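Here the complex is missing a single protein chain, while all its other protein chains stay put.
As written, the chains take the letters A, B and C, and residue 1 is the first residue of each chain.
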Amino acid sequence: MNDKFASWPHRVLAVVTGALRAITHLMLNIPERPMRWAQRVLGGQRIAWLFLTPNLIIFSLFTFLPILINFYYAVTGGVQLWPSERPFIGTENFQKLFACDNYFDYSTCDQDLFWRAIYNSMKFVSIQVVLMVLFSLITALVLNRKIVGRGFFRSVYFFPVLLSPVVVALVWRWILLRDGVLNAIIESMGGEKVLWLLDPSWSFFWVIFVTVWAQMGFYTLILLAGLQAIPRDVYEAAQMDRASPWRTFRKITLPLLMPNMIVVLALALIRAVQTFDEVFVLTGGGPGSATTFLVQYIYNTGFAQQIQRFGLAAAASLVLAVVLFILTMAQLRASRSKIDG
Amino acid sequence: MTHPRTSVARTPVGLIAFLFIIATALGCSKNDEKTASQPSNSTSPAAAASTPSSSPSGSAAELRMQCYGDGNECEVTRELLAGFEKKHPNIRVVVDVVPYKAILENLPIQLAAGEGPDMARVTDLGGLNKYYLDLRPHLKDPAYWEKNFGKTLDWYRAGRDDRGIYGLMTQLTVTGPIVNKTLFDQAGVAMPARGATWDDWVAATHKVAKATEVPFPMAMDRSGHRFAGLAISMGAKYFDADGNPAVVDDGFRNMAKKFIDWHKDGTMPKEIWGGSGGGQYRDGMKEFQNAHIVMLITGSWQIERLDKNVGDAFDWVAVPNPCGPAGCSGIPGGAGLVVFKHTKHPKEAALVLDYLAREEVHAEYMVRTANIPAHAAITEKGLDYKLSLAAKTSLNTFMGEVSGILPPAYVLQGYPYNRAIYNATVSRLGQSVAGELSVDNALKRITADINEAVKEAQRK
Amino acid sequence: MARLQLKKVVKSYPSGDVIRGVDLDIDDREFVVFVGPSGCGKSTLLRMISGLESVSSGEIIIDDQCVNDIPAAQRGLAMVFQSYALYPHMTVYQNLAFGLENIRTPRDTIAKKIAEAAKMLQIDHLLDRKPTALSGGQRQRVAIGRAIVREPKIFLFDEPLSNLDAELRVQMRAEISQLHRQLGNTMIYVTHDQVEAMTMADKIVVLRSGNIEQVGAPLDLYNRPENRFVAGFIGSPKMNFLPGVISSIDSDGVQVKLDGDEEPTILARVDGAGRTDGEKVTVGIRPEHIHVPGDQSTGRTAAPNGGNTVKLAVKHTEQLGSESYLFAELSGGKRVVVHLPGQTSARIGDIIDVQIPAPSCHIFQTDRGEMALPRLDAPIDRPTTPQTDQ
Partner (left out) sequence: MANRVVQFLTRTRGHGRFHLTDWLTYGYLTIGVFLMFGPVMWLALSSFKTEAALLQFPPPLLPYGPAEAEVEGYDRPLPLYRVEKEDGSETIMAQVRRIGLIAQMVDPDDPGTIVKVNVKKRKRVEEFQLATENYSDLWRQFDFPQYLWNSVFITIVATILTLIFNAMAAFALSKYQFRGRTAVFLFIIGALMIPPTIVLVPTYLVVSGMGLLNSPWGVIWPAIATPTGVFMLRQYMLTIPDDLIDAARMDNASEWRIFWRIVMPLSAPALAVLAIFSVMWRWNEFLWPLIVLNRSEEFTLPLALNAFQGELKTQWNYLLAMTVLTLLPVTFVFAFLQRYITSGIASAGVK
């Protein structure tokens, strides 16, 4: 009678493995003949294009083409959706974005919120990326020690990575509201309520905190991998050389961790510039516009308005792309020898 | 020896498994079709049962209705439609419940791209006018609509000459204040009577707050719509004589200044307006429910929720809108069901709306969703809401407020780009509350934002 | 039957040529070793033969068929990689079977072939293990086994022993040689280790910077290096090179005055035809060709037929028991290494007289190519080939 219960997971497992095996088998054998033929026709190295084709087709259609349309939006006006119906207005959108009496005071700009967003984004990126790397590093170092329950702690720190940005922001918003959990805790300990989301500095702090909270686990793991790849004998040698822990860290750990650090830095940077969901739900860009970042400005202008100004939004997105491109290139240049095989 | 098999040897196992997968996949897709051909909402077994395979007259029509709900609106609609489907067995209405965001942001894009559902419950009543189907030719009795929905039909129309009938109000809302009566009792302060000015109310609530140690006398939902009610009471007109937006006038300016002052002097908590950015909506319900606010300026839609959530914690009551120099106006609002031009079944869609507009159906809908009807006859007769006495009283207070609404409020509600005005109001005044902009600069920005947006919308 | 011919084979990269016009014939059943310092292009040449690298110009011919455009898989070759390149996710058995599966060999044939190869290589007890669970030597055998089961026309070995420890290397060397005798296939073996080349090869190809420096049987290369590079590369410890100037040329040979005021003159039994007095040259003397008369502990006390006597100051000695090394200096300070059989009585600080037989001396030109002057009476290394000297 136990048999029935014992056998069904087995049967399920058998079916699943059978199915997987079938798929693998078919995927191996069906494309092989045409690929062999193509290999003969194209030769050894050009066959690479065949491997690239599916990705490139999808990529061109669903990523590149939209980006091109977006470029076209940037030089057109109106609220029409189809590019063909949109009146061409040249650089008017860009002129509007860059129309300022005084570039050092965004309130004199035609699009004050755009400049405010650029300023906020720059501030956010420079602080958040540093803190992100710092805390990922600390956590990785801690998790790299011989500790009880390392697997558990590793999962704990990774878990928030699984949550969708919206959920993350929602949970923290509930915690940080005037009548939220955090203030309840503070009050129960005899403190005064703090308006976390009303004070611009606090609000900015929490935006950084929450994004670091949510994403840190991923970068921690990358760094942890790097730490574990550092051979033991290097440390032993350092110990023999009577290096202090701090010197060991600075002169050995850090340089050997550099490749991982660069990956972390690059990913964190791109991610930071593109921050949107978490902040949108957490602070909505407020108080006022203190946490309005570029992507949110673009979203607000082109999407969340009754009068959707695709042109202006697209022009701003171009500016964003240029900023990111420059940042990435600068970073690649700085670390060219270190990544990229 | 159990050495791994070669690929040749693996074939039989693989093939069998593959056939199995295909079979499963087919089975699933068949299931899909089955589910697809049923009304989506599992709350209405009656609807599913009433879908006969053969249709007596004409071919079967499936109508897609995109619906968002603040409460149980979509469910109730679906259940009411069961009755309709019984009468018209060849018409099926599938109610797709979506987040409001989908209606607000995605639907216009879908419509512009020539896609989208047959019908939808929308709030941009005037803004989407160019996609609406004029129901008039399909309606059995247009006069019934004219008579009962006369006031609100204009909101859907393109301009003054447009006589079309485009939609059915599923919810009429009126803005107005809700007051924590218990706090007044505890403080021993008398509530200002109808006709009291804003300043009277501010003074009274201040007294209450002080006596009861409640942090804030007042709060208002973060919404340009709510603000418009106040501004119009102060004399704001929002439009010039030609009907073009001229938002910032003396009335608007006075209200804005007062409003910012209220935040500065602690009358209102800054975090609702100042704690968010852009045009985001926030309400003050959490604070009101925890008795941290004496008076919340919100609207009729919150009553059912308050009734449920506050329960016995304190007494609350809706009061008439306080007055300004121009009047004591709230502002109407609401959502309506509309049919889009691209539908393949215009006649059937009109039948659906006609059914939902019938007095007894409409009344049931209003009672069950605890909304205020826009239907003249029903309003006249009154409705027996299934709510507590306090809630019923409050709902009636709000219904009474409809008569006090000043004309600019109706014009504004019917203006196609009203949300652009609301958005500019919220985001700029919000910045001002947060201390980023002076009131004057905020007002300048509001004007600029609206003008620019409207100019863009008119560019061809 | 597998003959391999290379005709003016060139490999160019954007950064420059790596193989610069190589001509080579390899006969059936021959064991050929490509040897040279790292970066000489020996591996590239091997990979070009295998088909893994394309040929920029020239022709690679296997059994009279130009294979330039035939992909690696279809050339009928098998290769053993330096890193072994065992598929880490497959068991040994799967590793061996992979190539055969790819050509759709019936299952039982595969099993048979693998069983045979495994037995030959004594890895039959390892078939179910993954490569990571094997020792270096075992991996090496599996890598060879993978080549064997394919029954290739030509085996290619790319520095297969460089990752093994010294003892294993000696053992595997012998085994590969034995394998060659057993299978009788043509084998091409790449190494940077001249010992491997000397011990295993039928024919050694010495490469430098993409050019063939010399081709020949191992002893041929030892005895008659065509230039200074080959002379220095073959033989261990390295040949001593002493710069000097030709002082006289006659039928006995060539006299060279070593550079430096106090340095002696060396006579070498080489053909000085075409050379002139005063020309700059390099004298090459192998450490094992320097004799120490009077060293009572060595068996070799006097040069076979006289020659040069030179004074050396001993700076350091290494006694290995069966042989010894002296690290010494000429009177002018030039360093010379001496390799003696048995044990030596020389001590650090001793000044000793050594004899350097004139026939054992090499002389190399100093201009481009550093070609050797032909030796007049070098030992006969291949009895089958008639030699002209003596």
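As a convention for this text, a residue touches a chain if its C-beta (ideal position, glycine included) is under 8 Å from a C-beta of that chain, and two chains touch if they have at least 3 such contacts.
Only a predicted model underlies this, so the values are computations on that prediction, with no experimental measurement involved.
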Chains in view that touch the one left out, judged over the entire complex: A, B, C
Omitted-chain contact residue, chosen from B:T77, B:Q289, B:T343 or B:Q413: B:Q289
Among A:V15, A:M35 or A:L131, the residue in touch with the chain that has been omitted: A:M35
Sole residue of C:V10, C:L52 or C:L183 that reaches the chain not shown, by the stated touch rule: C:L52
Where the unshown chain meets chain C, residue by residue: 47, 50-52, 71-74, 77-79, 81-83, 85-89, 98-99, 102-103, 146, 150
Touch list for chain A against the chain that is not drawn: 24, 27-28, 31-32, 35-36, 39, 45-49, 51-52, 54-56, 58-59, 61-70, 73, 81-83, 138-139, 142, 145-148, 151, 153-167, 170-172, 174-175, 179-181, 184, 187-188, 213, 217-218, 221-222, 224-226, 228, 259-260, 263-264, 270, 274, 276, 295, 298-299, 302-303, 308, 310, 313, 317, 320-321, 324-325, 328, 339, 341
Hidden partner interface residues of chain B, rising order: 28, 32, 35-36, 40-43, 64, 66, 68-71, 75, 94-104, 106, 109-110, 113-117, 123, 173, 182, 185-186, 281, 283, 285-286, 289-290, 292, 299, 301-302, 305, 308-312, 315, 335
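We adopt the following convention: only the chains that are shown with their structure count from here on.
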For chain A paired with chain C, centre-to-centre distance based on mean C-alpha positions, whole Å: 56
Chain centre separation (chain B, chain C; CA means) in Å: 88
Centre distance in Å when chain A and chain B are each reduced to the mean of their C-alpha atoms: 35
Sequence positions of chain A contacting 2 or more other chains: none
Per-residue multi-chain contacts in chain B, two or more chains: 7
Of chain B, residues touching chain A in the complex: 7, 10-11, 13-18, 20-21, 104-105, 108-109, 112-113, 124, 127, 269-271, 274-280, 282, 286-287, 290, 292, 417-420, 423, 427, 430-437, 441, 445, 448, 453-454, 456-457, 459-460
Contacting residues of chain A [partner chain B, same complex]: 15, 18-19, 21-23, 25-26, 28-29, 77-82, 87, 89, 107, 110, 112, 177-179, 195, 197-198, 200, 203, 283-292, 296, 300, 303-309, 311-312
